[in-house]
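As you look at this complex, bear in mind that one protein chain is not there, while each of the others sits in place.
The block that comes next holds chain A.
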Amino acid sequence: MGNLVWHDLSRLIAITASLYTVWSGYWGLFYRKFFWDFVGGILRNPGGLQPSPKVIGFINVIVKAPVIQILAMIVGLGLLALEWPLPLFKGTAIHRSMPLRIIILLVQASLTVLYYQGTNAALYSLIAAGAYTRAIMLNETYEEAKSNRGQTGAA
């Protein structure tokens, strides 16, 4: 294999996952559904799926009020700001931290896996987290700011 820099690859996957998260969270505001409501739920015609009373807690934060969706969007936007990155984060210690990214990705995955639109985002977040783990295992580090280097052809 060539010299694959894993954190460059996982950055791209994480950006995809976060974009998916934000988009799915947005649609989750209008079409609210707890992904796992089929567990113990009853399908009625007409009436649709009636979730089991045991999962009422999830129904409250996803269907009654879209709390999980909004949280997921916030986390997704936050990770996008970190990964793209927003000029604010460029060159900071936070921007160079891979463990932090893994934690955010895991949080993002566990939020998105709860609602109907978010499962693919959860899957991609886990893939990105796995790739970051691989990067840490290989002792990859972020390059220092390139501002010290002269531009080619200048001078």
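Basically, contacts are C-beta pairs under 8 Å (C-beta built on N, C-alpha and C of every residue); 3 or more make two chains touch, one makes a residue touch a chain; residues count from 1.
As a convention for this text, contacts and distances are computed from a predicted model.
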Options "TBC1 domain family member 25", "Trafficking protein particle complex subunit 6B", "Elongation factor Ts, mitochondrial" or "FAD-binding FR-type domain-containing protein": UniProt name of the undisplayed chain: "FAD-binding FR-type domain-containing protein"
Among A:52, A:120 or A:133, residue touching the chain not depicted: A:120
Contacting the left-out chain in the complete assembly, out of A:5, A:71, A:100 or A:136: A:5
Identified contact with the non-displayed chain, of A:29, A:49, A:67 or A:138: A:49
Interface with the undisplayed chain - residues on chain A: 1-5, 8-9, 12-13, 16, 23, 27, 31, 33, 35, 38, 43-49, 116-117, 120, 123-124, 127, 155
